[in-house]
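To start, the structure under review is shown below, and the notes come after it.
Below is a slice of the complex: some chains, not all, each in place.
The letters A, B, C and D name the chains in turn, as written, and every chain counts its residues from 1.
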């Protein structure tokens, strides 16, 4: 077929098709990196193809995996990890690390840990982020709070939120705190307390068979939301990232949880000064750190040795400090190679945006436990739906434990169905 | 009294139009705002900026996407016209056993929820080797129950005597179809064309599935491409792309609306 | 009659025999099929085959690639009928249809009545009223999503300007479905309007003139002339809108993702999520089959019962 | 005082061409007034102006002596029978008739009563429950009439009400319509392009041509004294035979070619005229006798009468009409005599020459 260009360059250049879901402002950055790579590697041609959202891309990949339509590199979100491994259609990156005797120690441990299963690195972390607490420094000042002392515990959070909540008549002009109804934040809030999501060490030691997120750690999170919502200091931002950010930027909320990736444009576009801090923990609980989020790059089994090698070259290129520095500065995602943080580009950027460093620090301070390694289950997307539903039920006045139990039960059901 | 009523009438019309048009105008205005304006929730841009359009065209190859959309929508439209008119012709002018049964089978296809067929269809197209090809983007949409239905009604407006006169003079079926039936059904064909074009223009999920090459992708994908999840969206840019994506269809609609109404009047319903 | 009937009938004349009749019928059939072939072929490949495959898959459990791995018979269906969320989504879908279909038809009908009579400049308004049909679901949803934004969207700005408390349109399970319905009605008005306008213009003007001479008031004319004579169009429009409403997907995907608390988890969206997010193809197929049966049944019932009330000229 | 009066009524749809121009006429109560003319001459337009469905460009419409120009249709208290009947297809015959009464807020009992009465009168009693599509053409026509009857409006306008019926039914309905009109004492303005209807039904006829009234009068008056050649040839089948002629001392010279010797000196003093003679005023006489001898080019035998066309000159073919089944053949040469007293003369502007046409307003037989 005329537009299928695989053959055309095959004899001269190795073509590496790279499916991604980097839309919006991310796409130009990704394309620039790919371009630079192609310029510097005359025998390889990486072709980035946007495939819609992670879900859409995965849907399509499911249908073509193992055929010649399949890409050589595929970007998949973190919760798809188990799915990819189980599919049997991928080549663990470890294979090439071993072949190439590549030194992975230069990679960020806390990131790589997530994608390491049974001691093997399955995919190459690419765009990684963690949640952080973001707050409106101006609002802090106005409420008589110290903008340099953001709340670190639940009680501090509640306290600050109360002060930050401003009402005029019945209407609330400014809410204290908000958090997206999105499973990821819930997972993080458990992990930071050292809680697990599923049994068998978050599914790392053996296939998970049961959800455990409805334990005390989960309950604490839900109770926090319930309490604050009851107090009128919590703003229900729904499921839409942009709605929440819009609310923050419009001064509707003073503090909220967001991905570290969006930081820079948020700081740029907010008409007030923005502060960034660690995830709060319940009082008296030791901070364990955060689980990595985002997506990683997978190598396909169906591709030829040559293509795989080329893909590996690309992956190596991407992890080089200079590329990572650029990636970090331009997108806000972490650098997989911490050496990048020493690049002048980053140094300069951090000077301008000291907030960026907070997220990196939070990641570095993370303790390597099963909790912060992240859960490994296939039915993650579906489980998240149930958690979201449970979160939404909180606003309807459902008891936190009850809502959590329901979500856990549903998760167990699908876990069993697939085992 | 008379003028009061007239003013009230046209006033009412204007209000209705304003309400209906508001979302579109809103999108248009937003596409000219910078981020600060948008987050301030303004209605009117403080300063009119073209930068959003610039950004939209830079971030996604909207130009070629537009051309592709144009091409794909046109080919689907033409294909539908041909396939539907052939079938409708048979249903109206030819007498053969089982004709009505076939007609009802065709009509019943309207009831199939499209989402339920996406994956098997994708596999079919893949097996045919039509992925990343205009074939895969267009051919599956050529047959369309609504089109057959509409043109059948249109053809039924043609006096049957014309067909009999043709048979008597030895004008064959196909000749009659080309020379008489089609030219006499212009309104119906235009109606179907406009409807199909709009329909095809607005496809998203299917083109995304069957293509992985920018060179054949359509504008709705471009629209999606400008939105992100984890990162903050540039709403102005997204709105600019939305305006770009809806403009051609609106123009087409403004041009074809009268024909469309006439066609629907003659056919479609009774 | 007494004219020359008498010429004896030669016995050698061919009597039209059954095979011959059959042969001409066969020829006619062949020719008809040639014209139908493109449609039937395409329908077969892209509609009936997938439908059959969906039916087949609905009796299997599948792996993540969607390939059948284990025959389970009617188990999916049995599970489905016991699944609370399934019934919830059925209820939601019907409620959604009940919200959107009559509203769309009534509003579009009013608009059509407004611009039905020929007056100066009326063409512009006709075009404007029809313009929403040029909007894709994606574009329309993006715009409405923004309008509904609780913090900076125009809806809440308007409310607060009027002194009302803000509403979290898409976030509150009590309002989300209504909010989506409003957006849907807006999207569908254009096409419905155009169909109804065309239908109105098809009514013989002398019937209105006759009514004017008899002195029928405007409302009486509406009820005794316009509505009954428009009933075929109204019937067609409601049938098509209903089928469409039962298959609503795009706006849900964009605006609410079925949430909050499944308040907008309509049927097709539930199927989509089951299949494309959760990879439960077998289960999703079973749901799709049920949906198909429901739509077919409703359409059938509508033709069976509602059409009787319709007056065809 | 006339029941309905039109004064200089003029209508133009596009502001340029005047479809109806300066029509003035007074219609008496109980009159059956027929508007006749070729297609497109403005008959329907005039009717719609009277009904108030179109607005006047200029002129006045007076109903009962009051200027009704701006009255809405229903205030004029009239009914209109449309050519296509304009029956509501979804309503039964009875509902079709009742709807008018409902609008007038007539009590239910009275409605029922009037419908039954009208149905009785029109022979529709058995089909009261049917829908229009289940009726024959004649029945539909009567339902349309029924609507006019139950409304009890003093004035009824009819726009070619019989033109959708077949010849037989049309003949019957003609008589029936007229009978009903008399019985109910309605004033009727009746539009047709069929001159048989005009002749047999009208108390008075107005002949329109391209928006201009040509002649108003009792049918026979018009038949006998057509005001111009248009009227002369429009009224009567076969139409009046016409020919241009020079008037000489004791003869006429048709088309500078064919002399016709007359017994008495023809009327007009003008030299160039158009003469006219109705087919029934031409008789066959023994060969050599009579006014002209000509060869027969066409014969139509209708059984009861025979139409014989003969060639006066290459251009002028005249037709004679004889009772019974005449024994003539095409190609035969025969002599014809004319009823000289029945000759019509028209001047260079096609205007009638001779005693002015008297418009005797005959007493209407009621």
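Following the convention adopted for this analysis, contacts are C-beta pairs under 8 Å (C-beta built on N, C-alpha and C of every residue); 3 or more make two chains touch, one makes a residue touch a chain.
No experiment lies behind these values; they were computed from the predicted model shown.
Here the complex as a whole is made of A x1, B x1, C x1, D x2, with one representative copy of each chain displayed.
Assume only the chains that are shown with their structure count from here on.
Between chain A and chain D, the least number of touching-chain steps is 2. Measuring from the averaged C-alpha position of chain B to that of chain D gives a distance of 55 Å.
Our note on geometry: chain B versus chain C, Cα centroid distance of 16 Å, whole angstroms. Among all residues of chain A, those that touch two or more other chains are 56, 59, 63, 242, 246, 250.
The multi-chain contact residues of chain D, meaning those touching 2 or more other chains, do not exist; every residue touches at most one other chain.
Inter-chain contacts, as defined above, occur between A-B, A-C, B-C, C-D. On chain C, the positions that touch chain A within their shared complex are 64-66, 145, 149-152, 160, 165-166, 168, 170-173, 256-257, 259-262, 273, 276-280. Chain A meets chain B in the complex at residues 1-5, 17, 19, 23-28, 49-53, 56, 59-60, 63-64, 67, 69, 71, 129, 241-242, 245-246, 249-250, 259, 261-262, 265-266, 269, 271, 294, 331-332. For chain D in complex with chain C, the touching residues are 48, 51-53, 72-76, 78-80, 82, 84, 86, 88-91, 99-100, 102-104, 147, 151.
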